[in-house]
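Beneath this line is the structure, given in structure tokens, with notes to follow.
Every protein chain but one is kept in place in this view of the complex.
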Amino acid sequence: MLFAQILVNGVMLGGLYGLMALGMALVWGVLNIVNLAHGAFVMLGGYCVYFLFTGLHLDPFAALPIAMVVMFVVGYLLQRYLLNLIIRSSHLNTLLITFGLDVVLTYLAQLAFSADFRAINPTYAGSNVTLLGVTIPLVRFGAFLTALVLAAALWVMLERTRLGHSIRATSQNLIAARLYGVDPAQLYAVTFGLGAALAGAAGGLYGMVSQVTPYIGATLTAKSFVITIMGGLDNPFGIILGGLFIGIAEALAAIYIGPTFTDAISFGLLVLILVARPARSLRGA
Amino acid sequence: MKGRVALLGLCAVLLALLPLTGDDVLIQYGIDALLFATLAQAWNIIGGFAGYASFGNSSFYGLGTYGTAIAMAQLHLPFWVGLCLGAFLAVVCAVLIGLPILRLRGHYFAIATLGLSATLSAIIANLDISGRNIGLILPLTRNDTMFYELALVLLVAATGTVAWIARSRFGMGLIAIRENEDAAQVMGVNTTLYKVTALVLSAFFTALAGGIHAYWITFIDPASAFDLTLNVRMVIMAMFGGPGTVLGPVIGSFILTFVYQLLASSISTAAALLFGIVIVLAVIFMPRGLWDLAGGLRRLGPRYFLQNIRAHRL
Partner (left out) sequence: MSADTILEAQGLTMRFLGLVAVNQVSFALARGEILGLIGPNGAGKTTLISLISGTLLPVAGELLFEGRSINGLPPHARAHLGIGRTFQVMKPFPRLSVLENVTVGALFGFGGGEHNRSKAREQARALLDFTGLQHRVDQHADELGGPDRKRLELAKALAMKPKLLLLDEVMAGLTHAEIDEVVEIIKKIRDSGITILVIEHVMRAIRSLSDRIVVLHHGEMIAEGMPDAVLADPRVIEAYLGKRRA
């Protein structure tokens, strides 16, 4: 039963990881930018929901859409007026500027919100559902469901809407997309905004199941990256699965292996996956 | 050309004479700056010339650190043997890791190397000979002048090597790989050999810098020896000065180390924030570093900035 409980904990957390990684994968696939500030966006989303909850007493789940809109605007503006200036520069430069952005956002957050741990604790935070002898905290379950719903919404948007078609066309071939009347600067900004909005949603959920500090960004960026590599850039379901895999692996490793070797194992696996993957699936090469 | 070499020689001699001031704080800043410049210069070989953005150099640094520390603290061998051991470990690691990982390109190479220092750090933290999580304490030597001069010799050696690379057939091959690896290969460049050699050279100088730092600081642990932010700083300094140039990384790291020290002595949060802002602005306004900026400003004046933005925006 302990094993089942760990498994469920991992799955609940993994859904959130998958949602977070979806944002990174979207931006990477379309703009060919690995956004090292992605974790910082998650962090900002977390603060957004936290202050809506403590300040305006909004239910955190109701605050999520607002946080997403705020993060969309932040992402849109950052891409349109900052990152767009170097979008055709070398990949190392795009890595560096998003790293710089990560540093700036992290320390701005520290100045504005202090380094205190913030947790989003609605009244039902202690409630559980018990299913077949496995206890599931209500909030985690809600976070998991929300992640799945948002992932599905993204998929529908990409497959069924005009905007989605433009985004997918642009990720395949920028020049061809331009011929069909897509304004790439606008589309890039919208895509980056969507990525930030997904990060923001993940951040709100993260604040409910864990705690938000200005410094959570770096490890979350790293996790998003690993999941994106595992799931593949062009497959939302692969990324959700990757998120579940990492969530479960983390939960199991923390119990059975001990914390010292977990980083080594996950990065060792990452390197193996990278080297073993067939070359043609490595886009951006 | 001769004039420039003479000027550089003069600079090196002046730097060598700095300990005569007897100012301890200045000498310590100097050691820091020289070691950082060496790290940036070593990164320049693989990152600037071959165009492979290595985030694995902090692992070579860590191996150099631990090689020296293990030799001195555990095996009671002299310092220079420790340096050799550290460099040897780093070079072996560069060959073993380089062969599979240098097949990856772009982001994928960068991230694969990123995993390396986390992995090595975890291994070191679980070995008895390296003092596990706790780390190692090296014999104490209070001789900052010696460390300063050693660091200077190392920087001169690294820069000399890069100067040779910039003028050699080997260097042209690396540049060809950076510019277009497929074309370089069919034109006869043994790309695998060249990339691994570049990584080995980079690892060698990085490890020596790590070894000197370990003996100077006398205490090391896995977290500080395999610190990834150190690697990020190498990259930023080399990129800031001018990747793929001989002197850019040295000048870039001198300036940034100075700025950083200046800011760090006031408020640390503000320092970190400004550092981030400097990175963002530098990438936008001088994507090819100070070296290119100097040439560009002479040719174009302020239009240089506009031209950069125009070339890289969408």
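Lettered A and B in written order, each chain numbered from 1.
We take it that contacts are C-beta pairs under 8 Å (C-beta built on N, C-alpha and C of every residue); 3 or more make two chains touch, one makes a residue touch a chain.
All figures in this text were calculated on a predicted structure; none of them were measured in a lab.
Counting contacts over the entire complex, the absent chain touches B.
The residue from B:I70, B:L83, B:V189 or B:L314 that touches the chain not shown here is B:V189.
Only one of the listed residues, B:I175, B:I220 or B:L293, touches the absent chain: B:I175. Contact between chain B and the absent chain runs through residues 167-169, 172-173, 175-176, 179-180, 182-192.
One rule holds for everything that comes next: only the chains that are shown with their structure count from here on.
In whole angstrom, the spacing between the mean C-alpha positions of chain A and chain B is 32. Residues of chain B that touch chain A in their complex: 47, 53, 100-101, 103-108, 110-112, 114-116, 118-119, 121-123, 125-126, 133, 232, 235-236, 239, 269-270, 272-273, 275-280, 283-284, 287, 309, 311-314.
If you check the complex, the residues on chain A that touch chain B are 34, 82, 84-93, 95-97, 99-104, 106-108, 110-111, 184-185, 188, 225, 229, 260-261, 263-264, 267-268, 270-271, 274-275, 282, 284-285.
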